[in-house]
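Heads up, one of the protein chains got dropped from this complex, but the rest are sitting where they should.
Letters A and B name the chains as they come in the text, with residue numbers starting at 1 for each one.
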Amino acid sequence: MIRKLKKWVAPALLLAAAGAQAETSSTTLETVLSKGYLSCGVNTGLPGFATPDEKGQWSGMDVDVCRGVAAAVLGDAGKVKYIPLTAKERFTALQSGEIDMLSRNTTWTLTRDASLGLNFAGVSYYDGQGFLVKKELGVTSAKQLDGAAVCIQSGTTTELNLADYFRSNGMKYQPVVFDTSDGTAKGFDSGRCDVLTSDQSQLYALRLRLSKPDQAVVLPEIISKEPLGPLVRQGDDQWFNIVKWSLFAMINAEELGLTSANIDKSKSSTDPSVRRFLGIEGPKGKGMGLKDNWAYQVVKQVGNYGEIFERNIGESSPLKIERGLNAQWSQGGILYAPPFR
Amino acid sequence: MEQKMIPAREPPVNSRGILGWARENLFASPSQSLVTLALLYGLYLFIPPFWQWAVMDASWTGSSRSDCTTEGACWAFVTARLDQFIYGFYPDSEIWRVNLFFAQLAVVLGWLMIPRIPGKKMALVIGLLVLPVTSWLILTGSLLGLPPVETHQWGGLMVTLVLALYGMLASLPVGVLLALGRRSSMPVVRTFCTAYIELWRGVPLITVLFMASVMLPLFVPEEIVFDKLVRAMIGIVMFQSAYMAEVVRGGLQAIPRGQVEACQSLGMGYWQSMLLVVLPQAIRLVIPGIVNTFIALFKDTSLVLVIGLFDLLSIVQAGLNDPQWLGSAVEGYLFAGFVFWLFCFGMSQYSQRLEKH
Partner (left out) sequence: MWVRLWRDPVWRAVFFQVLLILGVVAVVAWVINNTLTNLEHRGISTGFDFLSQSAGFGIIQTLVEYDESQSFGRTFLVGLLNTLLVSFLGVIFATILGFLIGVARLSSNWLLARLASTYIEIFRNIPLLLQIFFWYFAVLGVLPSPRQSINFFDAIFLNVRGISLPWPILDSGMEIVVWAGIASLVLAMGVAGLCRNYRRTKGRPLPHIKVIIASVIIGLPLLTAWLTNAHLQWEMPVLRGFNFSGGLVILPELAALWFALSIYTAAFIAEVVRSGIESVSKGQKEAAAALGLKPRRVLSLVVIPQAMRVIIPPLTNQYLNLIKNSSLATAIGYPDLVSVFAGTTLNQTGQAVEVIAMTMAVYLTISLTVSVLMNLYNRWVSLVER
């Protein structure tokens, strides 16, 4: 019977295997190089951070981090396969090897660093949790929200912060949970809840999704620290370094004044830090298994941190978020990348 | 004495024609009349305004909600996004491949379902073995040299059909094996098959899908990576085969014991007698049941929404979040509901016709 059973089952298995890709147990860098593209987990749709347009082209802050890594590793920022993930799926997708890195507005916390088998490769955006309310309520501070119904995305740190905040202020609330951030916006718009809470950057993005965006305001309070950044699997230090330094390259480039427009000219620069950045002298790329001009590729194809910020979420985008904490350390922010040396 | 039969007299006027029919079926007694009048009034309250809203006052084209200026339904939401609802995010230049898939499906199904066309066995072999392979190759583009289209670009009606089709085709053989196992004389085989069937029939599909999407990657060595659609399919097949097994078992029970004994006396082995004699009869008996489980499966594919796949329902749902189309929920759900209804109602009519034959 077993033999017969095998006869029946074998075609079914073959069929399943057609959709399964066998991967050899090599390092992530080798896998990416041999595939010829980077698999990057992103949000299913969050304006300014990761959204597909009508033709399926992705753009946003998180997407540009993926593109930066692809530029550094493959020399082509376009060679990225974007895997849209919900908040629930994101960690398993990375753990299971479905994606090479996760760049999906994910908050860096102790638990996630220590017990998920993942590593945060840096901070791409310093965020904090805030509240969005309708103007007509006349609320000016989060302290006046006692008894409110709060729309929230389930399975996020936001959910825990919210509970902490209301409890420590002796207030009550009704949590109305949704699976997606779109869902929370819809719930807020329909009046199912009084308050929408999320990372502040998301609040600005979600406000654009309301039927009357100008009728809602973001409250001044920030109730948590939300450093967002890309993640990789633990146990592959080389890949960890690549993702970490691709991000640092963008930040350093802004500090050095290198942009996608002027980086070609700066090849003749005599500034030693610029020359080290471009891989003309100094540590170069060998230590990470990359080409020497990897940092040049990142800036040339994707841009420096300032450019990315500006085009996706800054003043020239519909979101119009201020640099704030995300300015360079020399400009009053806390962006501070280690030097290329 | 009268030699001829007296011709029957005409029935009284009020038991003839429409009036007579209405008297008998609508106004048989005072209480019946009251019920009829109440129902007619209810229909009067509901149908004309609905017709006015859905057809007379409706707007049919436009690129955002604000283009719908009339009072009625805003079908522009559906017409503007129809391509997305059918093909998902499949690249525009490759859409002919999806159409080819639809055409294949229609040809094979038509062949199987219309009684007059000969060669049903041929059709069955093609449907069970050739169709799934060619469809997969066409849609993914692997081996054929076509530009590859990743499964995460699939969506809409196409994903609904793909899931239902593969779920059905794979669960049929597995279900037959399980049904045979559950009726086997070998206690271990019987226990194992019974346990399998009862396990999957006892849990909701949602938990099975969660399991397939979250736990399946943990069950296999790290080198094997299934994509999300394949994982959902595996979950659906595990679940569906248990239901299929129970349907097939019903058919097996209806085949008299004498059939198997006759086979044995002819010297046929277990598999010969099952494959050549019992199963063909049993499966023919339960075709309506199989169609009914297929209807259930077709409706259940909408649950893949919770694991983030874009089937017809979830792509409509996603479209409703577009700020340009806020407030189009009724139109969106009516459209999706109508499409699902069309498929399910059609199939259930087909199965009822089979049952009558």
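Criterion: a residue touches a chain if its C-beta (ideal position, glycine included) is under 8 Å from a C-beta of that chain, and two chains touch if they have at least 3 such contacts.
Here the structure is a predicted model, which means the values were calculated and not measured.
Interface note for the absent chain: among B:60, B:96 or B:341, the touching residue is B:341. Residue in contact with the omitted chain (choice from A:92, A:273 or A:293): A:92. Contact with the omitted chain, checked across B:30, B:118, B:187 or B:258, is made by B:187.
Listed for chain B, the residues touching the missing chain in the whole complex are 25-26, 28, 32, 35-36, 39-40, 185-189, 192, 198-199, 201-207, 210-211, 214-215, 217-222, 295, 299-300, 302-303, 305-306, 313, 317, 320, 329-330, 333, 336-337, 340-341, 344-345, 348.
Within the entire complex, the positions of chain A that touch the omitted partner chain are 1-2, 87-88, 91-92, 95-96, 115-118, 137, 145-149, 154-156, 159-160, 162-164, 166-167, 173-179, 183, 186, 190-192, 194, 233-235.
Criterion: only the chains that are shown with their structure count from here on.
Computed from the mean C-alpha positions, the centre of chain A lies at a distance of 39 Å from the centre of chain B.
Taken in their complex, chain B has these residues touching chain A: 89, 91-92, 129, 132-133, 136, 140, 142, 150-153, 166, 170, 173-174, 177, 189, 213-214, 217-218, 222-227, 229-230, 233-234, 237, 271, 306-308, 318, 320-321, 323, 326-327.
Listing the residues of chain A that touch chain B in their complex gives 1, 4-5, 8-9, 11-12, 15-16, 18-25, 44, 52, 55-56, 81, 83-86, 89, 92, 95-98, 179, 182-183, 185-186, 189, 208-211.
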